[in-house]
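Missing here is one protein chain; the remaining ones are kept as they sit in the complex.
Let's look at chain A:
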Amino acid sequence: MSEALLPPIGMLAELTHRCPLQCPYCSNPTELMKANRELDTETWLYLFRQAADLGVLQVHLSGGEPTLRRDLEQLIAGLSSHGVYTNLITAGVGIAEGRIEAFAEAGLDHVQLSFQGAHAETTERIGNHRGGHQKKLETARRVRAAGLPLTINAPIHRHNIGEVPDFIELALSLGAERLEIANVQYSGWALVNRDALMPDRDAVERQMEIVGQAQERLRGILNIDFVTPDYFAIYPKPCMGGWARDAFMVAPDGTVLPCHAAHTIRSLTFERFGDRSLAEIWTDSPAFNAFRGTDWMQEPCRGCERREIDWGGCRCQAMAIAGDPAATDPACVKSPVHARMGMLIDDALASARAEKAAGNPPEESFIYRRIAATTQLA
């Protein structure tokens, strides 16, 4: 280790894999866990206390759909009693009357609500959930009425990239403080659906222009965060702010991981909360130490002046595309296999053209996220 180990700041808690939606870009693993593998209330509360003691200041409550946990109010109250900043990441369908107010009462700090499309038809087609859009609009209204700050999250891909201006209008009309225009990251279900989701180069360029202008125009009115599309990038993102550097995630069964796709690196073994404490896992787990800092790097990262800016990019993307989790992220122009990104874009676009020529509607090429669908994958 080239630098002292610092305590983690953030934690993503995937409370459940259950979800009423079936987004083909979902970042959950393709092997979804059933409800009977989820940690119980007690264990989550115990884990949260350890997280706070370890130095975690911010917890993102996510899933699946975290509001399907009937104990969510209790979990929020637990975190808030330790002074932890809590952010609820929800799809916003089917939240029972009175619950949002109860979350606020329990000490929830912020809500992030996803919209699959800026229009009802898109939202329903991508999430495969009838009436979803209307329910989300209603959730946004209730969030604001409960006095909670709101971020709208828009995962972007080929089928909604043209709606970016409408997403901006939507966020404004809902009274959101923040909008995330988040180009889909190709891991989990998104990797399975990559050909069906990849946008074309012109659309990506147009999107960047629109977002750039809107950021200017809406300064001080709406914060627009832009998550760039890796496959079109020159440099990679500092994935998770660097492997095991200031954040980690916990899966529904208590497995502690450096990021949500880390399980795709089969050479690593991940430990479960309960078998060991969070502090032990954070400091000692071989999986956490595997790519921490810069000592593990090979060339070109090892000698690169950006190595402490992007930490070599995403380990899971290196695994998926270069076949080596210790390789330079192929999104980086200096990666010897950077050209594969362009080829994968071309492949995806060719397959989209073929589908279109055959007259197939786009959703027919989606593998929707659901437990049964896993069998289609092998």
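Note that contacts are C-beta pairs under 8 Å (C-beta built on N, C-alpha and C of every residue); 3 or more make two chains touch, one makes a residue touch a chain; residues count from 1.
By definition in this document, contacts and distances are computed from a predicted model.
Student: Quick one: the chain not pictured, UniProt calls it what, "Quinol oxidase subunit 3", "Lipopolysaccharide export system ATP-binding protein LptB", "Pyrroloquinoline quinone biosynthesis protein D" or "Electron transfer flavoprotein subunit alpha/FixB family protein"?
Tutor: "Pyrroloquinoline quinone biosynthesis protein D"
Student: Looking beyond the chains shown, say which of A:Gln58, A:Thr294 or A:Ser351 touches the absent one.
Tutor: Considering the complete complex, A:Gln58 is the one touching the chain left out.
Student: For a quick check of understanding: of A:Pro149, A:Gly162 or A:Pro362, which residue touches the chain that isn't displayed?
Tutor: That would be A:Pro149, which touches the missing chain.
Student: Among A:Glu42, A:Glu105, A:Glu177 or A:Glu363, which residue is in touch with the absent chain?
Tutor: Touches the omitted chain: A:Glu177.
Student: Can you tell me which of A:Tyr85, A:Tyr235, A:Phe270 or A:Trp296 touches the chain that was removed from the display?
Tutor: With A:Tyr85, A:Tyr235, A:Phe270 or A:Trp296 as choices, the missing chain is touched by A:Tyr85.
Student: Which one, A:Glu31, A:Glu105 or A:Glu169, makes contact with the chain that was left out?
Tutor: A:Glu169
Student: Contact with the hidden chain only, please: which chain A residues?
Tutor: On the chain A side, contact with the omitted chain comes from 7, 9-10, 53-55, 57-58, 83, 85, 87, 109-110, 112, 147-149, 151, 169, 172-173, 175, 177-178, 219-223, 225.
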